[in-house]
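Only one protein chain is missing from this complex, and each of the others stays in its spot.
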């Protein structure tokens, strides 16, 4: 592998690796039949709600001071959202990172940086 | 930059770039005051619901045949979930990709690949 | 109709009226084809997220001081959740009020009232 290929492989990257790993994971378990966009969209929302469960009754201040165990659980819920999101983008053939950068550009237009005197 | 550093920088990657860009975006607009974990968890869930809106009344088959305009809108909703998710992981100091790979490993134990004869 | 029956009919009620009105509303528009439990469950979640949108960036204190216009919008989002919830219970032949009272009884066992000395 050349340096360029290697960097490209690494850089094209991590989300691509994750996508490949999830494709393989689903295929091995014969789960593609369940992974249509409608179901995956529900999954993203369900896992998003599981993140919220951890913060539901906390004050804003408490939400910044999770204990070690809670933080690890939250990390796993956040991971679940990412996994389903990557899967959803994959079955829709959407490039997640391009879409993200495109959206930031749109948001920058929508919410211009306030300039004072 | 050595080859290793380069690959590491590239590989550590794109999600890191996104994280940095979003940090900058929030700081420029003085939005950090709003970006506590509790609020960001709500944001992830709200944007997840906006993805679902596109599939709500579609049959599973129709959800696989989005037109060009709908697909672009869905890409932006998916992007919104990713942006808030990256932000949430950032304020909680969670490494999104490590958490994702850790969760896949846990899922692999929970759902072993069925082995036939 | 006796007084007792009348009171019972009225009391069993208002949610029943709503259910009937929504049945009629859906039938007139030929929407029953869309109102399967899976779709309606998504609708409830989507409308629930729309309630949250109003509180997403507010402090807990601010969330108690909505202006007149915001309060009216929130009332309509809350109404949307109720409408889909009534519809969902209806297509599943679930008695919403009985289920609610049954659930409160279960919650009372799960969270007993703390008794001091």
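Of note:
Order of writing sets the chain letters: A, B and C. Residues in each chain are counted from 1.
The definition used in the following text is that contacts are C-beta pairs under 8 Å (C-beta built on N, C-alpha and C of every residue); 3 or more make two chains touch, one makes a residue touch a chain.
If you're wondering where the values come from, they're calculated on a predicted model, not measured in any experiment.
The undisplayed chain touches these shown chains across the complete complex, A, B, C. Looking at subunit B, the residues touching the absent chain are 42, 45, 49, 59-60.
Seen from subunit A, the chain kept out of the figure touches residues 34, 39, 42-43, 45-46, 48-50, 52-53, 55-57. Contact between subunit C and the unshown chain involves residues 3, 6-8, 10-15, 18, 21-22, 25, 28-30, 36-39, 41-42, 44-45, 48-49, 51-52, 54-55, 58, 60, 63-64, 66, 71, 74-76, 78-83, 85, 88-89, 91-92, 94, 96-97, 99-104, 106-108, 111, 113-114.
Here is the rule we use: only the chains that are shown with their structure count from here on.
Measuring from the averaged C-alpha position of subunit A to that of subunit B gives a distance of 2 Å. Looking at subunit A, one finds that residues 42, 45, 49, 60 touch two or more other chains.
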